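First the structure, in the form of structure tokens, and then the observations on it.
As you look at this complex, bear in mind that one protein chain is not there, while each of the others sits in place.
Entry: chain A
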Amino acid sequence: MASFKRKFEPTGSFRCERCGFTSLVYSFSKSCPFSSGLVFSEDCFIGRDPFSEKHKPLVLGSRCAACHRAICVSQDCSIFYTRRYCKDCFDNNRSRFPLELQKELQQ
């Protein structure tokens, strides 16, 4: 392992198209820029965990699998089941999701 320290710079900013949440983003990809160990199942907006002293990733959001809008991971804005769906697309296509999931989300 090389001992040099990489400086991580944000590559842009992310804005949720549903709730307006905004934050700096360090990558939009399936892998994490700071550390190995996590592999995302789709391209994610990855920010920095503000509560950790070390560089640690924090998933901020991704694009809706159906409408491709950028959405945050908040429960009010999206759900994840194999892919991320915005709340609107989920509500409009509720019946197409597994029954178990629908039930679970109603709780």
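Here is the rule we go by: contacts are C-beta pairs under 8 Å (C-beta built on N, C-alpha and C of every residue); 3 or more make two chains touch, one makes a residue touch a chain; residues count from 1.
One rule holds in what follows: contacts and distances are computed from a predicted model.
Think of the chain that is not pictured: of "Actin-like ATPase domain-containing protein", "RNA helicase", "E2 NEDD8-conjugating enzyme" or "RING-type E3 ubiquitin transferase", UniProt labels it "RNA helicase".
For chain A, the residues touching the absent chain in the complete assembly are 21, 23, 34-42, 44, 49-54, 56, 58-60, 62, 65-66, 72-74, 79-85, 93, 96-101, 104.
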